[in-house]
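Below is one structure. I have some questions about it.
Only one protein chain is missing; all other protein chains are in place.
== chain A ==
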Amino acid sequence: MTSFASSNTTLAPSVAPSTSSSTTPSPTDPTAFAYPALYNYPPFFTLQPILPTRHSQLLSWSLLIQAYTRHHALFSLSLIDALSTPLFHNRPLHRRLSLRDARAVIDYMCSKDGDMRAEWITTPSTASNVLKKSNPSGGDEEGGGRFWVFWRKPDEWANLIESWVDSTGQKGVVLTLYELAEGDATRGQEFHGMEAELLSRCLGVSVKRGRAQVFGAEGGEGVKFF
């Protein structure tokens, strides 16, 4: 229980602490994540060797991870830490996904077959401050690296932010990245709480499209949509 609580805080420091109460999803709690039926199916936690079955299983896992991270508004996960969360560990059923199998699931999500719904974070340089904060111990790059979970892909995020800017009439206005991610104005939006690295990447998509311009120095960038 202690390990779970710590992992939850380290995982998503920006997430509201209310999610930490949902260690065991109870159907009565409306805020609790509703797990799919397969979550209570023991073989779901053993990766199947037969290709068609395996493919179907991986797809189910991918959908589960996406739904889980969306519900908890998580944008990235650390594999090692996530293993002991309810996502990969069904405590009532006494079943858990092994590290190797979980890695295979994430690899699948990263592949074209998995619709590129995840991406390993290989260079921690830009997100070093986030990583340092979440994983002070370090040395986790090999064992259980972090990965993005794209329950929305970067271009979808770009569309979303653009339409939000459009709907709130902020075209031509310079917004800081912090404003977009953490500001009160974006509270309730799906991209609220997005990590800076992912946000700048999503804005990069908009820049490429010629809809926005990013300027400013490291750590204090601003963006202007037009």
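Quick notes on this structure:
Throughout what follows, a residue touches a chain if its C-beta (ideal position, glycine included) is under 8 Å from a C-beta of that chain, and two chains touch if they have at least 3 such contacts; residues count from 1.
Here is the rule we go by: contacts and distances are computed from a predicted model.
A single chain of the complex does not appear, and UniProt lists its protein name as "Vacuolar protein-sorting-associated protein 36", one of "Putative centromere protein I", "Trafficking protein particle complex subunit", "VPS9 domain-containing protein" or "Vacuolar protein-sorting-associated protein 36". The omitted chain makes contact with just one of the residues A:A32, A:L63 or A:L160: A:L63. Annotation for chain A: contacts to the undisplayed chain at residues 34-46, 48-50, 52-53, 56-57, 59-60, 63-64, 66-67, 70, 92-95, 151.
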